[in-house]
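The other protein chains are all here in position, but one chain of the complex has been omitted.
Right, chain A next:
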C-alpha cells in the first residue's frame, strides 16, 4: 500500500487501492474476457504493467521471427525498463538501439513493416512523438490506401509512454492520443493495467494495421496484477464495462480510470441510491460507440474524462457522437472533464489534472441538472 496516499473520509484513493485490478488468481479465474480468451484457468504471474509489456513483447519475439524491437535505449531495457532482458534473450540484431531520431524511427519502422515484418518501435516519451508525426500520419496511416492495397504497414506498432506522473513537466507528461485519433488508417490504444496491457499489446502488434499504443507510464510500477503467462489477446475497438450502473455513464481510458473509480465511489457514498456505470474505452480509434450508446440509452447521462486538454480533445468527439445518437434519451448535457487548455504544467499539475474531485463535481452536475 502506498503510504503517501491517505484515505479521505474512508476512501482509499489511487491505483494502489483500486478494485479494478485483478490482484488475485481468483480474480483472473472469474474474469469473463480472460475466460473467453482461454487463459483464465492457466498459470498466472504477479506483474506490474512494465513487466506485462515486456512479457507481451517476449511472447511476440518468441513466436514471430520477423519481429524486432527498436527505439532509443531499448537494448539496455529502455528508460522505463520495458524491454529489459529481451536483447540478451533474442539477440542484439532483433532488439536494438536507434539514435535519437524519432522521425527516422517511425519511417524506418514503416519501411520494415512494408516488407511484411513486425516492427515494434518505441518512442521514448509520447511527447517525443511529434517529430514522427509526419511519418505516422502521412506515411504509415495512408500507405495501404494510397497504394490501392499494394503495400501496407500492418506490422508496425509504435509503443510510447504517455500521461502525467506528477512531475513530468511540459515534455514528459502529455497525452497526445487525440492527434492520432483524428487519422484514418491508424488504431490508437491505451491500456489501464497489466492484464490489459499484455492482451491489448499482443492484439496491437498482430493487428494488420499500424497501431499507436500509449502506455500511461504512472501505471508501469503501480498497476500490479496477476497476469496470465499464456499468450492471449484482448479485442481492439471494444470497450469494457467495469461496473454496471443505472443513473450515469462515466467513460475514460488509461490511468484516468482510477480517478473515475474514486469519483464514482465518492458519488455513491454521498448520494445513496445512485449508481454509476463505469466504462473503460481501451481503444480510442476505432472506439466502441455501441457500448457507450447502450449505456447512455439506459442511464441518460454521460461524463467523459481524459488527461489531454479539453479543446478538440477526444471527449468532444464522444460527446458529439452521443448527442447525435442518444439525443432524446439524454437527461442532461454531456459533461467533459479534461486537462486544462494549457501546456502540461510542471508545478501546477494538480490544478491541470481532471482529478477525482473534478470528476465528482461533473457527475453531480450531470445528476442534478
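The rule is short, and it goes like this: a residue touches a chain if its C-beta (ideal position, glycine included) is under 8 Å from a C-beta of that chain, and two chains touch if they have at least 3 such contacts; residues count from 1.
In this text, contacts and distances are computed from a predicted model.
**Student:** I want to check something: the complex is missing a chain, and I'd like its UniProt protein name from "AP complex subunit sigma", "DNA-directed RNA polymerase II subunit RPB3", "Pyruvate dehydrogenase E1 component subunit alpha" or "Metaxin-2 isoform X1".
**Tutor:** Of the names offered in "AP complex subunit sigma", "DNA-directed RNA polymerase II subunit RPB3", "Pyruvate dehydrogenase E1 component subunit alpha" or "Metaxin-2 isoform X1", the absent chain's UniProt record gives "Pyruvate dehydrogenase E1 component subunit alpha".
**Student:** Out of A:209, A:256 or A:335, point to the residue that touches the absent chain in the complete complex.
**Tutor:** A:209
**Student:** Can you say which of A:36, A:146 or A:350 touches the chain missing from this structure?
**Tutor:** A:146
**Student:** By the contact definition given up top, give the residues of chain A that touch the hidden chain.
**Tutor:** Touching the missing chain: residues 66, 68, 93, 96, 98-99, 101, 103-104, 106-115, 117, 119, 134-135, 138-139, 144-152, 154, 184-185, 187, 207-209, 237, 285-286.
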